[in-house]
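Now for chain A:
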Amino acid sequence: MSAVYALYADPESAQAAVDRLRAAGVADREITVISSEPFESHRFGSRDKATWMFWLAGTGGAVGLAFAYWLTQMTERAWPLPTGGMRIVATWPNLIIMFEVTMLFAVLSTVATLLVTAQMPRRRPKLYDLAVSDGRILVGLDNPTAPLDALERALTVHGGQLKTLS
Partner candidate 1 sequence: MDRRIFLKVTAVTGTSATLASCGNPEHAIIRFIPEEEHVPGVAEWKPSLCPLCQAGCGVIVRVMEGDAEVVRNGQAGVMRMGLAKKLEGNPAHPISQGKLCGRGQAAIQIAYHPDRITQPLKRTGPRGQGQFQPVTWDAAIAELVAQLDGLVTSNNQRGLAFLKGGGRGQRDDLVSQFLDRFGAPPAVSFDLFNYDVLRRANLLSFGREQLPTFDLARSGYVVSFGADFLGTWNSPVAQHAGYGQMRQGRRGVRGAFVQVEPRMSQTGANADEWVPARPGTEGVLALGLAHVLLSARLRPADAAGRAGALIDGWNAGLTGYTPADVEKQTGVAAARIERMARALVEQPPGVAMIGGAPLAQTNGLFAALAVNALNALLGNVGQPGGVSFMPQIPATVTPRRSSPPERRTLQAVTAAILAADPSPVQVLLVDSTNPVFASPSGWRTREALLKVPFIASFGSFIDETSVLSDLILPDHAFLESWVEGRPESGAAVPVATLAPPALRPLHQTRATPDVLLQVASRLNKPLDFPWQTFDEMLMAAFATLPAPSADTDAWTAAQQQGGWWGAADAAGQTRPGGPAAQAEPAGRTTQAGGTNQGGRPDAAPVRALEAQFDGEPAAYPFHFLPYASHAFLDGSLAHLPWLQELPDAMTTAMWSSWAEINPQTASKLGIAEGDVLEITSTQGSLRTPALLSPGIAPDVIAMPVGQGHETFTRYASGRGQNPIKILASAAEPETGALAWAATRVRVTRIGPPNGDLILFAGEMREHPHEHEHER
Partner candidate 2 sequence: MSDADRRLTDDLLRPLLTTSARFWVLVAFLGAIVATGLGTWVYQMYWGFGLTGVRWPIFWAFYVTNFVFWIGISHAGTLISAILRLVNARWRRPVTRCAEAITVFALMIGAMFPIIHLGRPWLFFWLIPYPNQRGIWPNFRSPLVWDFFAITAYLTGSVLFLFLPMIPDLALVRDRTTGWRHRCYGVVSLGWRGTTKQWNRLETAMEIMAIAILPVAVSVHTIVSFDFSMAPVPGWHSTIFGPYFVAGAIFSGIAALIIAMALLRTFLHLEEYLHPVHFQNLGKLLLMMSLLWAYFVFAERLTVWYGNETAEMAVFRATQSGAFAPLYWTMVVCNFVIPFPILALKKTRTIAGCVVASSCVLVGMWLERFLIIVPSLGHKYLPYSWGTYRPRPVEIIITISTFAAMSLLYVLFAKLVPIISVWELKVGAHPAHAAESVEARDDEQALFVARTEP
């Protein structure tokens, strides 16, 4: 596969490059922007903010709750041993267990979602440039379908120096 990208010193020019790529008819999905810090305030920064994460976390919690409920009930009934004149299925203490397990599952599911949606962990990515860690902003595409020269024109303005991998 091949890739085309350019590095920019500041978010504004990166934003401009993104716009020109769009103008050049490149689909939003294909454009990759890589930066060493988040840019919530810029449009490219706030792309695909929308997420199901909260819901997934909630679901995880619910699963945890169900599991904890089953666990407490099952174990207490499996070998019923009375202690301190309490009921065999002791609801109050069980609530504590359920709460903790619920939270645990919620947290775990959050992290799981993060890893999946952010495509982590993965081996060394194709489209990347060490300059990013110096604060440069990378704008580019994997396996460009559009004609290369058009992309070049789009990327080279605003002082982006073009690089290609193949």
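Here is the rule we go by: contacts are C-beta pairs under 8 Å (C-beta built on N, C-alpha and C of every residue); 3 or more make two chains touch, one makes a residue touch a chain; residues count from 1.
On how the list was made: all candidates are chains of the complex that A comes from, given by their letters.
All values reported here derive from a predicted model rather than from experimental measurement.
Enquirer: Can you pick out the candidate among 1 or 2 that touches chain A in this complex?
Expert: Selected candidate, touching chain A: 2.
Enquirer: In the complex of these two chains, what residues of chain A are touching candidate 2?
Expert: 9, 11, 32-42, 44-49, 51, 53-54, 57, 71-72, 75-76, 78-79, 81, 83-84, 86, 90, 93-94, 96-97, 99-101, 103-104, 106-108, 110-111, 113-115, 117-125, 127-128, 130, 132-136
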